[in-house]
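Here is the structure we will look at, set down as C-alpha cells.
Chains shown are a subset, placed as in the full complex.
Should a chain be cited, it is by its letter among A and B, assigned in written order, with residues numbered from 1 in that chain.
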Amino acid sequence: MEKYYEELIALRRNFRQIAEVGWLEMQTTINIIKYLKMLGLDVKYGREIHSADRMGLPSEEVMSEHGKKVNTDNLNFDVSDILKGYTGCIVEINSSNPGKNFGFRFDIDALPLHETDDPEHIPNKLGFRSKDNSTDHACGHDGHIAMGLGLCHWIVDNIEKLSGNFRIIFQPAEEGVRGGKSMTAAGAADGLDYMIASHIGMNEKIGVVGVGSTGFLATSKFDLSYEGVTAHAGANPQDGRNALLAAASAALSLHTLPQYSTGSSRINVGVLNAGTGRNIVPGESYMQIETRGSDELILNDLSKRVEQVARGTAESFDVKYNLSKVGEAINFETIHPEFIDYMAEKLDEKGFTTHLRPNLGGSEDVSYMLKRVEELGGYSIHYMLGTTLKAPHHNVAFDYDESVLKLGLDTYISTIEILSDK
Amino acid sequence: MEKYYEELIALRRNFRQIAEVGWLEMQTTINIIKYLKMLGLDVKYGREIHSADRMGLPSEEVMSEHGKKVNTDNLNFDVSDILKGYTGCIVEINSSNPGKNFGFRFDIDALPLHETDDPEHIPNKLGFRSKDNSTDHACGHDGHIAMGLGLCHWIVDNIEKLSGNFRIIFQPAEEGVRGGKSMTAAGAADGLDYMIASHIGMNEKIGVVGVGSTGFLATSKFDLSYEGVTAHAGANPQDGRNALLAAASAALSLHTLPQYSTGSSRINVGVLNAGTGRNIVPGESYMQIETRGSDELILNDLSKRVEQVARGTAESFDVKYNLSKVGEAINFETIHPEFIDYMAEKLDEKGFTTHLRPNLGGSEDVSYMLKRVEELGGYSIHYMLGTTLKAPHHNVAFDYDESVLKLGLDTYISTIEILSDK
C-alpha cells in the first residue's frame, strides 16, 4: 500500500497550491480529470452533472476573470463548461463481477482566506502553500481530493478482485453549501446501494475513525444588499441615505437572534462591504449571511427573522434592500442507526480505533446525497477522520497531520470490503 | 474668447473619461503635462513638488497595478515618479513686465464611485462618462482641470500684455485632503502676493460668483482596522473573535458623536470592509473615517472621541485595533475681510453677479495654501462658481451645466486684471 500512501501526500500538496473557491475550481477540476484520464477512466463533467439551479454562482465577470488564469494547455477534452462554473466531475468504475453499487463523495473547493505567512506553517516550510493569496485550503478539501483520487487508483488496480460498481463524485462548492443540492438534483446519488462520505479533522483525535457522524446542521445562505443615496458627507450629509449604517445595524441585530433551547442554532455575517469613499455618505452595502439549525424548525424560524431584520433595517435607514438565498443544505439523521453500529463493529474487528457517532457541529451538503440514498432504499454513512490540527478549520493557520490521508484510504477500502461481504 | 470657451468644454469631457482617484492621477497628470508642454511651457512635477510626507497613499501594489494601465506611449519626459504617486504638477509663466506674483490652484482627482448608468445622464448621452466604472468625477474636478489649462492657454496668448508672474498649481488628492498639505510643505504657496482658488457648484446659483467663501471645515481622516480571530462559524464560533461586529458597532457608535452647539461638526464612516467568507467568523475589518469641525476645538474633541470608540470597541469584542491618521486639512478664515469686500465690489463693477461670502460647508485642503499666503503677507481668495447641478456632489448622478467653465475662466481673468491695476 505504500505507493498509494506516498501518492496521497504528493497529490494533496499539489492541489493545495491551486486552491480555488466554490464554482471556480476550474484548474482543480481539470487536474482531477487529467489524473482520472491517466488511469484510463471515463469522466462525466460539465453541464450533465449539474441541475439548472446552481446556487450562489459568482458573477460572469468573476468567472471569466478567473478562467483567464487557468492553464488549459495540451488538453484533449473540452473545458468550455468548466470555465463557466460547471466544476467537479463524476467517475464510474464498474467491475465485471455482480455486486453492490457504491457511491463516494469528495468535496474539492477552498476558502477565500489569505493563508498564514508564518514561516513555521508547514505548507510554507515545505513550499506547498496556496499560490493565490486570496484562497486557502483551510478546511482540508485538498486532502479530500487526494483521498478520492487515491481511492480511484486503488479500485482501478484491484478492479478484477472487486465486485459491483463504484461511483466517485468530486463535488464543487461545498463551502457555502451550493454544489451538493445541484449534483443530487442531477442524479448524482441515484441508483446507489451505499453512500459513503467523510471529513478530516473536526476535533476527532489522530488515528481515530468517527463512525456515523451526527449533528449535521441544516443551513441557509443569504446575500443581503442595501441601496441608499450617496451624498457629500461634509456639505450635504442630510441628502444621503446611509447603506453602511444600515448594514452595520443589521449585522448587530442579526447576531442577537440565535438563542434556541430546542436545539443548536447559528448565525454568521461573514462578509460586509460598504461604501466607496471616505467623504461620501455610503450609498451601497453588501453582506454574506448564513443561518444554521439542528432541525428545520429552528432554521426556518431563524431565516424568517433574518428577513424581518433585513426589511426592518431598510425601513429604519430609509434605504432599499435586496435579500436572496444563495445556498442551502438540509440536516441529516440516519434512519438506519443499526447500520452505523454494524459498521463500527466491523471496523473495530479490522483493527480501527473507532468513535461512535461523532458530532459534526456544522453543515455539509453531502446531506442531500446521504438522504437521497436512504430515501431510495439504500444505506448512508459519514466518517470523521481524526488528525492533529495546527489551527481550527477556516483559520488561516489550518493544517493537519498527513497521516490522516492513509487512515482515510484504509477506511474507504475496508468499507468496500465489509459491505461487499455483507 | 469663444475659442477658449469651446476648448474648456472639450478638455473637461476628455478628463472626465480618465477619472482617477487621489495619488493615482497618473494619466491625468501626464495629459496635463502634455497639454502644457504643447503650449511651450516648462512644468515642474514628481518628487520636487511634494514633501516627504504624502498622507493616505495607496499601497505600492495598488499604485503599481494602476500604473500598468497608464498610456505612456510617445512621451518625451520621465514619468517614473508620477507612476509612484508623485502626481500633480506646477507651471510658472512669467511675463517680462514687473508685477505681482499670482498663484492659482486647481485640484485634479476623482472619486471612487460607479458613475450612474442612467441613459439620461449627459456624460452617458454624449459619450464622455468615466471609462473606469470604479471612478467618477462626481465633484467636478474635471472642470477644475479644464479651467486651469484654459487659464494657462489664455495667459500664454496674452503674456506680452500682462505684468507679473503666474504660478498654476495642479494639485492631486484633494478628496481625502491629502495633497494640499504635502504641496504646501514643499513650498507651492511660497513667494506669492495673491492666492486664488475656486470650486464649481456647492449650491451657488447658475451664473453667480460667490466671493470669499467661508465655512471651510477643519478635517481629519482616519483608517481604522480591527484584527480578530477567524474560526469555523458552524463548528467553533466560540473560538472566533469577530472583527466585523467590532467594525459595525464602532460605525454606529461613531455616528452618534457629532452634536456640538459651538459650531458645525461632521463624522462619516465612508467605507467598511470586513470578513472573507460567509461561514468564517470574520477576523479582519477595515474602515475609512473622517471627522470635521468648524474650528479646531470641535475637530480635536471629535477626533479624540474617535480614538476612544476605536479602542473601546476593540476591548468590547476582544480584538486588536490599529488607528492611523491619513489626511487632514485646517479650517480657513481670512484675516483680510476688507480684501474680500474690495474684490466683490470690483467684480460687480465688471458686470458679474456676485454673492458675498458663500458658505462652503465642507473641507478643502487649499486651506493650507490660502493660509500660507496670508501668513507670508499676501492675500487669499476663494470663489464659488455657480452652476446647475443634476445631483449633489459625490452622488453618482452628479453633473453640471458647462457654462460654469466660461464663468470660471472669466472670473480668473478679471481677477488678474483687477489685481494688476490695484
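A few points about this structure:
Please note the rule applied: a contact is a pair of C-beta atoms (placed from the backbone, for glycine too) under 8 Å apart; a residue touches a chain by one contact, two chains touch by 3 or more.
All figures in this text were calculated on a predicted structure; none of them were measured in a lab.
Here 2 copies sit in place, and the number of copies making up the whole complex of this structure is 4.
As a working rule, only the chains that are shown with their structure count from here on.
Taking each chain's centre as the mean of its C-alpha atoms, chain A lies 47 Å from chain B. By the touch criterion stated above, chain A contacts chain B in their complex at residues 111-114, 139, 175-176, 202-203, 217, 219, 221, 229-237, 239, 242, 244-245, 247-249, 251-252, 255, 266, 268-283, 285, 288-290, 292, 327, 360-363, 392-396.
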